[in-house]
Structure formats: C-alpha cells, structure tokens
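One chain of protein is taken out of this complex; the other chains stay put.
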Amino acid sequence: MKKIEAIIKPFKLEEVKEGLAELGISGMTVSEVKGFGRQKGHSEIYRGAEYTVDFVPKIKVEVVVDGNMVDKVIKVILAQAKTGQIGDGKVFVRSIENAYRIRTGEEGRKAI
Amino acid sequence: MKKIEAIIKPFKLEEVKEGLAELGISGMTVSEVKGFGRQKGHSEIYRGAEYTVDFVPKIKVEVVVDGNMVDKVIKVILAQAKTGQIGDGKVFVRSIENAYRIRTGEEGRKAI
Amino acid sequence: MKKIEAIIKPFKLEEVKEGLAELGISGMTVSEVKGFGRQKGHSEIYRGAEYTVDFVPKIKVEVVVDGNMVDKVIKVILAQAKTGQIGDGKVFVRSIENAYRIRTGEEGRKAI
Amino acid sequence: MKKILRKIPLLIGILLLLPLLAWGADEVPTITGNADAIKAVQTNADYVWTLVAAALVFFMQAGFAMVETGFTRAKNAVNILMKNLMDFSMGSIFYWAVGFGLMFGATTTGWFGTSGFFLSDFSPGGDPWVLAFWMFQVVFAATAATIVSGAMAERTKFISYLIYSAVVSGLIYPIFGSWAWGGLFHGGGWLEGLGFIDFAGSTVVHSIGGWVALAGAIVLGPRIGKYTKDGKVRAIPGHNLPLAALGVFILWLGWFGFNPGSTTAANKDIAMIFVNTNLAAAAGCILAMVTSWLRFKKFDVGMSLNGALAGLVAITSPCATVTPLSSLIIGAIAGILVVLAVLFFDRIKVDDPVGAISVHGVCGAWGTLSAGIFNIGGTSAKIIGVQLLGIGTAFVWAFTTAFVMFKLIDLTVGLRVSPEEELEGLDYGEHGARAYPDFQIVSATTFAAGSGSSANEGAWSSATAPATN
Amino acid sequence: MKKILRKIPLLIGILLLLPLLAWGADEVPTITGNADAIKAVQTNADYVWTLVAAALVFFMQAGFAMVETGFTRAKNAVNILMKNLMDFSMGSIFYWAVGFGLMFGATTTGWFGTSGFFLSDFSPGGDPWVLAFWMFQVVFAATAATIVSGAMAERTKFISYLIYSAVVSGLIYPIFGSWAWGGLFHGGGWLEGLGFIDFAGSTVVHSIGGWVALAGAIVLGPRIGKYTKDGKVRAIPGHNLPLAALGVFILWLGWFGFNPGSTTAANKDIAMIFVNTNLAAAAGCILAMVTSWLRFKKFDVGMSLNGALAGLVAITSPCATVTPLSSLIIGAIAGILVVLAVLFFDRIKVDDPVGAISVHGVCGAWGTLSAGIFNIGGTSAKIIGVQLLGIGTAFVWAFTTAFVMFKLIDLTVGLRVSPEEELEGLDYGEHGARAYPDFQIVSATTFAAGSGSSANEGAWSSATAPATN
Partner (left out) sequence: MKKILRKIPLLIGILLLLPLLAWGADEVPTITGNADAIKAVQTNADYVWTLVAAALVFFMQAGFAMVETGFTRAKNAVNILMKNLMDFSMGSIFYWAVGFGLMFGATTTGWFGTSGFFLSDFSPGGDPWVLAFWMFQVVFAATAATIVSGAMAERTKFISYLIYSAVVSGLIYPIFGSWAWGGLFHGGGWLEGLGFIDFAGSTVVHSIGGWVALAGAIVLGPRIGKYTKDGKVRAIPGHNLPLAALGVFILWLGWFGFNPGSTTAANKDIAMIFVNTNLAAAAGCILAMVTSWLRFKKFDVGMSLNGALAGLVAITSPCATVTPLSSLIIGAIAGILVVLAVLFFDRIKVDDPVGAISVHGVCGAWGTLSAGIFNIGGTSAKIIGVQLLGIGTAFVWAFTTAFVMFKLIDLTVGLRVSPEEELEGLDYGEHGARAYPDFQIVSATTFAAGSGSSANEGAWSSATAPATN
C-alpha cells in the first residue's frame, strides 16, 4: 500500500476529487496547509505599514491506495491539478505498512 | 519507530487521548482534516440554491511510538474510536527513520 | 529523498524558515496542529465553570529534501526552533519514494 | 394619565393634524385657543418621545440576538438568530391580534381584558394614541418572549419555539400584564389596585420571561456534555464574545428607552430615570466583575456582561421612585446576585446557556422588591408585602402555565431536537445552513478535557448511533 | 407644508434662537406673543424629530454594510465595507454640491431643479430649516446609492464603484426624486402633480436603487462559479450570518426614522406610521420564512431576513395612508414576493449576491402599487393608474440611465475586476488587506460540490492562467 500526498491549489480540489472518483477511489483525507515555494505570497498594507504574507494557501490531499493503483492516481492528479502556472504544487509518494478500518477492524487492502 | 496515523470522528478525540494516556503514551499531534469516503456530507440550502458539502470534519491523530508499542496503540485506537457507524475512520501505520527532541537534541527512542 | 517533519512552536516558524532558506531549501509546506505532550495547555474559566484546554498550538513544517541534505536540515531546525523550554517539539525523518512537480510533471529530485 | 387626551374636542384633533396652518395669517389668536395649542404641542412631544423610546426598545431585539448568539456555539448561531427574529415577528402579530386586548382591553372580571383585539380601538381619523401606546407595548411583549430563547438555546426544536413564542406574547405575558398595568389604558388589574410598584417591568416583563425560561430549561434538561457523568459542571464557552459585548451595549442603550420611555410622556421625570438606569447598570457590571474575581481570580467577561444586564433588570421596576444613590446600591446587589445565581442554577443542573434565568428572573424579582425597600417616599411592611405578593404571583403564574405549556408541546410536537441534531448543531438540522461557512470551525469542546465527559458522550453515541460527525 | 415657516417674521426668528430669554422677568406676555412662542416650540420639536429620524436613517448605512458583508464571502469583506463607507461619504458631498439642487431647487421646466446647489439656500443667520431638510434628504439619497452595491458585490472595480456611486446620488436619484417630491421644498414635479403617492419612497428611493442594481448586475454578469456549465444555479453562501442578521435589525430600526420621519414634523401622524412599518416587517419576515419552508423544507435564514426587509420596503410608500391591517397584508405579500423574485433572478442568471433587486426593486414596486390599492381614503382606477405610471417611469428612468452609465464605465475604466482578482478576492487586489487576518479562512465553496462546476472554473483557469492560488 502506498500513500500519495498531493499539495495543490485550493480551487483545483474539486477537479482532483472528481478525477479520483472516476478511478474508483472511494476515500481521501484533505487538509488546509500553507505553502512556501517559488510562488510568492503577497504584500499587504495595514494602516501604512507593509507586510508580506510569505505563505500561500494550499490544499493537501492524502489518499492511501493499493500498490497497483499508484501510477493511475498520480497521473490523474498531475492532469487535474495542473494550471501550468508556478505554484501548482507537488505529489509525494511513500509506502504504508498497514491500514485498518476502525468501524470493522478490517486490515490491509480491505480497509481502504 | 513507527508512526501511527488515525483519522477519527472529532467527538472521539477525548476517548482516544485517554486510552493512549493509559498506555503511557506521552505525546501526540492532532489536526483538523476533512474526510471524503462512504460517509456523505450533507446538503445545505442558501437562499433557495442547494449545495452539497462533500467533506465531513475529521480529526487526524499522529503518534510516533517505539516498534513494540505499535500493536497496543492500534488496538486502543480501534477500540476507543469505534461507534460502529460508517465514517469511523482509518488507522495507517508506517515506519519512521529517526526522531529528535528539539529542546535537548536527543535522538531516536529517547526523543519520543 | 527524505521527508523531514518538524513540530515547532508557532513563533519559531519565521526563524526556521529563514534558516532553511539559507541552506537553499526552496520550498516547504506548513500547517497548524495541536500538540499534546509534556507541555500542558491551560485552564480557562467561562461563567464560573473551569475547563482545561489540553492541547497547545503548534506548527508542523514538512520539507522534502534530497538524502544528502537531511543532516543539514535537521541541524538547522534543531538550532532555530530551540528555546530550551518544554514543548519545543520534535523532528521526524522518513523516506519518500518519489516526488512530482504538478506544473511540469517532472519527477524525483528535479521535482523538489 | 393619557385618558384625558381622548376627550380633547374634534377642533383640537384637526389642529393637531395641521399644526401650523391652525394659526393662519387671518386668524386672531385667543387665550383658550392658545391653551389648546399648547396642549397639542405637548401631546406631539409625548408622541415623539414615546415612539423614539419604542424604537430604542425595539433595538434591544438586536441586543438579545447578539448576546445569545455570542454566548452559544457557532454551530447553533443561525438557529438563535432565527429565533430572535421570529419571536419579534410572531410576537408583533400575536400581540396585535390577541395580547394587547387581553392586557389593556376593558375588563369586567379584573383578570384580563376583552376588548381592543386586532387594534380595534383605532379607527381612521380617530385619536391615534392607542397606536403609539400599542407600539410601545409591543416591544415590551417581544422582550418577554425573547428572554426565554436564551435559556432554551442549542437544543429546542424550531417549530416548538414558534409555538411557545406565540403563547408567551399572546397569552402568558399579557394576562399577567393586565393585573399590573391594565389601568394604563382601558383595563385595571387587581395587583395595581393593591399598589404594586413596577414602573417599567422588572417583574411584568423580566421576571415573567425569566420564570418561563426556568420552566423551559427544566423541561428540556441540560445540553449534551454540560455535565460529566459524575455530575460536575463543564464549561461550554460562547463562541463570539465581541458580539456578546456588542449585544450588551445595545441592550444598555435600549434600556434608555425601556425605563424612561415608560413615562409615555415627554416630561422632566425622565432625567432621574436615565441617571438611575445608568448608575445601576454601572454598579452591576463592576460588582459582578469583582465577585467573579474574588471567586475565580480572573476578571470574568461573561459575568461582567451579565452583571450590567442584572443591574439594568433590577432598576427597571424602581427607576422612577428611588434616588440615584439607591439605584447604585440596587444595581450593585444585582451584580453580586447574578454571579451567585448563575453558579446556583449550574449546580442544580438547570442549564441556561446565556444566564437568562439569573439575569431576568432572579434580578427582576430583586428589583421589584428593592422598589419597595428603597421607595423615595418611604417604605412600610405593607408596601413590601405587596411587592412580595407581586413577585410571588408572577412566579406562580409564569412558571406554572409555562411548565404545562412546555409539557404539552413536548408530548405533541416534541420540544427537543434529536441528540444527533444537537451534536451536529441545529443550524444544519433546522435551517440547512451554517453561520460561518468561510471560517474553519473547531468546537472549543473538542480540544477541552473534562473528566468523565467522554464516557458521557460515548454512552450516548453507542446508544443512539450518530450518522454524522 | 414647511413653506409657511419661512414666512415667520424676523422677530420670531430671534425668539427661536433664544427661546427662553424671550420671556424675561420684566416682559409682560401677550396673546400674540404666546401664539408666536407656541409655534416656535412646535418648530423646535419638528427640528428635533426630523433630525433624530435622520440620525436613525443614517444608521441604516451600518445596517446595509453588515447585511452586504454578511451575505458575501470573507475574501471580499473589506471591499464591501469600503463601498458602503464611501457611498455615504461621496454621496454626502455630491448631494450637497449637485443632487439637492436638482431635486428640490426651483424649477422652470418641471424636470429638475436649478437652484440650491452647494446648500446655497442657507445663509448664516437665516432660517436653518433648509439644513434640517437637507440632512434628512441626504441620508435618503445615500440609501438609494448603497442599495446598488449589494447586487454588484464581489466583482466590481472599486474605482468604477466610486464613479457610479457619485452619479447615482448626484444625478439619477435626485432627478427622479424631483418629479415625485420636488414640491416638498422649492421644486414641483410632474408626478406629484398627478397625485402620485409615495410617502417615504418605496419607488423614489428603493425601486430606483433596485433598478440601478438590476442594470449593474446585468452589465457585470454573474460571479465566477455561480452557475455550472449546464446552467444550474450554485449557492455561494454568505460568510457571516450573525452580522447579516444584525444588519437587518439595524435596518428595521432605521426604518422607524425613514417612514415616520418623512412627516418632517413632530405630530401624531407618526404613531400610525410606526405601527404600519412594524406590522409589515413582521408579516414579511414570517411569510418569507413560511414560503421558504414550503419550497425547501427548511426555515431559510437568508430568505427570512430578506422577508423582513421586503415588508419594510413595501410599506415605505403606503405607510401614512393605509390601515394597520392593510399594512400587515402588504408586508405579507412582499414576504412571498421576495422569495419568488430571488429564485426568479437566480434562474434568469442575474446574479445578485444579497437580493437587492428583489427586495428593493420588486417590493418597492409592489409597495407603491399597494399604496393605491389599500388607500385609506378609497381607491380608483385613476389612483392605481397614477401609481403604475410612477412605477413604470421609475423603472424606465433608472434602468436606462444606469445601463448606459455602466456600459460607459465598462468601456472606459472597466467595470469588473480580472478573474484572477475575483478568485483571490477583492480585498487583496483593491485594498491590499484582509478582513480577518487572525482566522483560518476556508472558502465554503472549496469543499462544496456542484456538478459541472469544475469544468466551469477549469475552463476559465486554463484560459486565463491565474498567477495565484
């Protein structure tokens, strides 16, 4: 089992979600993060003093899938999250040793 | 060392925390996430237009423990976070190469 | 490739970010988390009833770097995030199998 | 006092409609003409003052809405707002149709009025005083109703709320009101006949509202999570204290209509009422802060805000008949009382999210009693006895009728939402909405500890199988 | 009615400036002296009432600001606040310089006034009535302008906003106003000459504002993401419903200045206007809730809030000339109407984030018509005909001139921000600021689904290449 973690632009979430759903992926976990990278945050002004918000809002999508699905999932994410502009984000892949479904106690593939 | 990551229902956090504390686990890191899965979000209505919030609020609990604790920790989480209803969440296990305590610079087991 | 995950005190973020920037690290992802550990949260009072907030706010910094950078990065984080007080946080290291840049589709080292 | 107005001859009626033309260039002024014109101008001033005061009292609805929203959780904010909006709207209609007639209509029995329903006392071209008076009274009726919503917040079915809100402003409030205030218009009640002093309604409005709230909170039971399994009180903090504070400032402002406006006449009496109202509020606020500091070693904001309201509620009855110094003392005692009352009701497991029972019920009773004790013209056992009789009658009437009403509602449509809906928040269940969709919401209680609470919610959650969260 | 005031001789003028000294100890009062003094006191009361009412109407700016902010997204909150702040500020200056003269100046053509610019009707030491009257009128002019901002929210360039805001309060509103209300001061318009009834401005203020808003929303087009690619309506929920509810309460309060203050005289007429205003608002609120419940099986908060405003807008025209019962009916119909109108405009793809067109345009027209139908003195085909003529004229005038104006602005400075700025929020783009920097903001729409919407935004995003987000 692998965990695929994608850092994407917030307004791309819906497309990514739909792409994954079409692959038959039934679950994912999403969170709000702040990204720091080539894409710069902007300067704001508050009563005459400027300040730079270095971080830009991003969405982190985490999906745990069976090994054989990994390439498809990555392909979908790369396609759906792309605008071609700086700041589109990253996809990281790593392995997971085991998974459990809390409701049933099922383990491994059956859990996801 | 292993990292155990559990996605649970928010109102189960306290029970999970207490269960882990009873095992002698001294630390954990928790964050707000949104889950997408079998459990569906609900439809809301705003001035006559409906919209569906696909994601449901979940809590992610991350605990890094020594290898020999893993099974106990998983057992506790599976027990404490369970309601038996769809959406109870998942537990994922993966290995960690090393850990450090920032305050002291300690490394490995001593750090957690 | 390795992923370094640091749980730090929120007001240390800027120093950590600057330290990493000096190393030439060009990106990172940051999120708000709540920590539970030796450092205790505080009691609040609301119209006569006390309640304890067990969790303290922390920042999680995630950086994916090439293997040869790992030690330098850890050293910088340990130095910059330290106050010497309980609750300074942890650094966890784990390996990543692959990384992609969404904008270009680049893979591996080139993606980070 | 106002009755005399209705006897002014038609000539004057016309003068008033065309106040300036009355002295046309060719008309020679006369002494009696002048005298009539003077009365007409004073009457105009009375109308302006009474209606401006009514507008200020109306604005208290915004104050209640903000206080109650601020003192409860984000997931129930829309529900609270809707309740406050609806109790004024429903209250206006029911008070127009039924309540005003019961309260101020002519009475044969002395127990309630039987004329003036649907504002039938007014006919086009006739004396409009009944309209000005109604306007001032309707905002009072709605205040009584809105007090209740705070104590029953975060767990009451919306449809049940609509029902009881109509009953409170259409029946429970006006019938008691007729006993104490009927004589201000066409009625005449037995309590006022005995000399009961309740100038602007510490009892008539606030205690009545407070005791209905008490009945409601008892019938409903506490919110899930308010008590641990071993019965300890858990804090459920309000989600937006700036809004709550804004609400208190708005209420304080509104009280400058509530109390001095109760003269329903533009005269010099209002000066002392203003000063008394303000000093009592200030003293209540300070003493509640000090009391909370002595008890908890923190300057508690919730208690301080409630303290200001406690002082205002207490001075409502005596505001026209005590000295400024007495007002300060009355307010100060209310400020202490409200802190103790909040702790008391928490302890006896009456869960009142905003403190409405303590502020309006308890301090309303105290204020009414204080009107007897500090009476500017001296006090006596008889005066105090009548005050106590009024206080007791209000409790018995409001608590009993409300208790029966809530039980009936509970047996029919049901009073409380399901535990699932309560956990998830009433905003979704009743209104399909969220108050703050662009903000990341975290329940304060998610990250808070409370020994035994988990078992409590856990017990519930395995029993009732929540589909959500 | 007020003209007579300016004929009061100088002697009285002095009396008024020194109202009490006039009866010095040694002066013997006379009958005519008394008669003059009575008029002076009544005049003082008129000033106080008119100006207190103006203050209440001014406060409606806060109400509009809160309603509009609450009903839109967090990322545009600063922009909405700035617009509301600026339309009152700019409006004050432009109405002072130009608008008041066009509306109330002496007219030869009957189409607009040509005197009284820059408040030139006032000279130090002269009769200050023009100042009191101007103050009451300027808050009305600003109301008309501020209505527009809601319908055009979340996508309009700030600089273009400043321009159209000046044009609305300096030209579009006052010229129409001169036709219906010019005779209240030095002017005299053709519509009022025909007997058009619009006591406090359902048409003059609200419909004018609403139809300008309609033109603006059409020229702008809908917000990105409001419709799916197959044309289905998507909800874009407002981010702070407690603020929106507070805004509605503030507006309701302000209307107690708006309607009864339009007497510009302290007299008994204001009582019925107060009651009518209140009953219509209450009925509108309830009926909108019921209608929303019948349609969606939920007690919709947005619709209920709009329902209260709908009732208020509708009763603005007839408030002085219908009975309380009629007011209740007028408000109730407005409450139903506003729900249907919001759904209608959504369906025909006119995107009005706060419902301004439905509330002010549609219900303003209904209210004006109802003033004919329910007229207390009886109705006739002629009365109704004149009302319809007024309603139609307002639509043609406001919509046409506004449409041309918006097109011109669009062709020159541009009316709409770039899609990048719209997606990111106008707060950063126009003001370099965020409304809530300490809160974690999540767009409600980020986690919401809407079939086909992704393609919609996707299509956009690949076409226009957003540099941010």
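A, B, C, D and E label the chains in the order they appear, each numbered from 1.
The rule is simple: a residue touches a chain if its C-beta (ideal position, glycine included) is under 8 Å from a C-beta of that chain, and two chains touch if they have at least 3 such contacts.
Since this is a predicted model, take the numbers as computed values, not measurements.
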Fill in the blank from the handout: The omitted chain touches A, C, D, E
Problem - Option touching the unshown chain, where E:31, E:294, E:389 or E:404 are the choices - result: E:31
Problem - Touch with the omitted chain, as defined above, among D:159, D:294 or D:376 - result: D:376
Handout entry: Candidates D:119, D:289, D:319 or D:334 - the one touching the absent chain
Key = D:289
Handout entry: Omitted-chain contact residue, chosen from E:58, E:196 or E:447
Key = E:58
Problem - Residues belonging to chain A that touch the chain removed from view - result: 34, 41, 44-55
Handout entry: Where the missing chain touches chain C, by residue
Key = 9-11, 13-15, 18, 30, 32, 39, 42-46, 56-57, 59, 83-87
Practice task
Extract the touching residues of chain E with respect to the undisplayed chain.
Solution key: 16-17, 19-21, 23, 29-31, 33-34, 37-38, 41, 43-45, 47-48, 51-52, 54-55, 58-59, 61-62, 65-66, 69, 77-78, 81-82, 84-86, 88-90, 92-93, 96, 118-119, 122, 124, 128-129, 131-132, 134-135, 138, 158, 240, 243, 246, 430-440
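Following the convention adopted for this analysis, only the chains that are shown with their structure count from here on.
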Practice task
Hop across touching chains from chain A and tell me the fewest hops that reach chain D.
Solution key: 2
Problem - Selected interface, A-B versus A-E, where C-beta contact pairs are more numerous - result: A-B
Fill in the blank from the handout: If CA atoms of chain B are superposed on chain C, the rotation in degrees (nearest 5) amounts to 120
Practice task
Call it same or different for chain D and chain E: same when shared residue numbers make up over half of all numbers used at their interface.
Solution key: different
Completion exercise
Distance between the CA centroids of chain B and chain D (whole Å) is 46
Handout entry: chain B and chain E: spacing of chain centres that average the CA atoms, whole Å
Key = 52
Handout entry: Multi-chain contact sites of chain C, meaning residues that touch two or more partners
Key = 31-32, 34, 54-55, 94-95
Fill in the blank from the handout: Residue ranges of chain E touching at least 2 other chains are 237-238, 296, 298, 300, 302, 440, 442-444, 447, 449-450
Exercise for the section: Sort out which chains touch which and give me every pair. Expected result: A-B, A-C, A-E, B-C, B-D, B-E, C-D, D-E
